[in-house]
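Note that one protein chain is taken out, while the other chains of the complex remain in position.
Presenting subunit A:
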Amino acid sequence: MSYALIDCNAFYCSCERVYRPWLKDVPVVVLSNNDGCVIARTREAKRLGIPMGAPYFQWRQRLRQWGVAVFSSNYELYGEMSARVMATLEGLFPKVKVYSIDEAFADLAGLPGDLEALGQRARERVWRWTGLPVGVGIGPTKTLAKLANWAAKTWGKCGGVVDLRDPLRRERLLRIAEVGEVWGVGRRLSARLAPLGIRSAWDLAHFEPATLRRHFSVVLEKTARELRGIPCLEPEEAAPRQTICTSRMFGRRLHELAPIREALASYASTAAEKLRRQGSLAGALQVAIRTGMHAPGEPRYCGVMPCPLPYPTDDTRVLVDAALRGLEAIYRPGFAYSKAEVLLLDLRRRGEFTGDLFAPRPRPGADRLMATIDRINARQGRGSIRLGRVPAEPAWAMRRELMSQRYTTCWDELLQVS
């Protein structure tokens, strides 16, 4: 078993550079909504000492003096570029799981050949097709793939791909990686681990599991096991996320709008549940649908649409509404759709936003309603209470196997005359 974690370098900044190639060696930063603070930095900007979260009004002067290119966040662009990256990866790996707007896990189980070379090919193809630089980390567990990815980014001489399946190489990296670099550990937790003598990833991997569970959490114990090469962690379990993505292949190809609508409503509901579980509100939502990217000769289509939300929310009804409106705009007949995706962006903690005086107000009682639904579903089983749009057992579109040439609707099948 092994995984690859493919992650775009300084994703938001790199998106800006695609359309402005002359910024190649120029430091670039991207600001949060309303130009509040720095949320993305290129390597050059980091070297200047610009910290993550630097308030723009305090740094404006210096950024200008240093010639830093500053951008407001352009989620439409980033979401669209993200969809391009993911579609590109799906052409290379049979099983891709989008983890956030700029990273995806690929399940490498059963793939033949040189996996490191495959990683290189992924890097080259994404770079060529989208102009975005990505790093690839390969490992027997997701946590190790993530750490390998960090190594690929940190040491340029790795060529952007690091493979940790070899135990010796793994040990070497774990010994030099600070524990804070491990997926889901972070700064605060590493401060609490230091008194126990856990400084490197290696220390964590070989610490006594029972103590980790007792003093910290089951998740940390699992993380330690993953560092030893034993897979046991689902990506949902680690670290609060900045984006939430629910994307799934359909049971079979769908052609009509109605079943896709049902699927998307159900994905948006799932995403809303994830959102509430981590106690966040979404400021933006994006939907995407696409056809298969492998089948030769099958027309390909990939539609993406950012959907405005009236206010930051975790209300299933509002999120599903927005997603379905987006779907209406991108659905096109005549394609065999294989996958849909709901992405929640611009996540923030409850109470972290200032309400807009003129924006519509959240529906009264929404919080209590959602909490009640989650409680009932937790007890009675998932989907016990759901929106009417989401069917208990989805029915699929009809088949049409006895079809003649499509003379008037398909470029390849036009009537030929000599």
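Everything below uses one rule, namely that a contact is a pair of C-beta atoms (placed from the backbone, for glycine too) under 8 Å apart; a residue touches a chain by one contact, two chains touch by 3 or more; residues count from 1.
What we mean here is this: contacts and distances are computed from a predicted model.
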- Which protein name, taken from UniProt, belongs to the chain you can't see among "Acyl-CoA dehydrogenase family protein", "Electron transfer flavoprotein subunit beta", "Flagellar hook-associated protein 3" or "LexA family protein"? "LexA family protein"
- Message: Looking at the full complex, which residue from A:P94, A:P167, A:G251 or A:P299 touches the chain that isn't shown here?
- Response: A:P299
- Note on the structure: Of A:S2, A:T88, A:T141 or A:T313, the residue that touches the missing chain is A:T88
- Item | Residue touching the undisplayed chain, where the options are A:G67, A:P333 or A:P360 | A:P333
- So which bits of subunit A touch the chain we can't see? 19, 21-22, 77, 80, 83-85, 87-88, 128-131, 256, 299-305, 329-330, 332-334, 406, 408-411
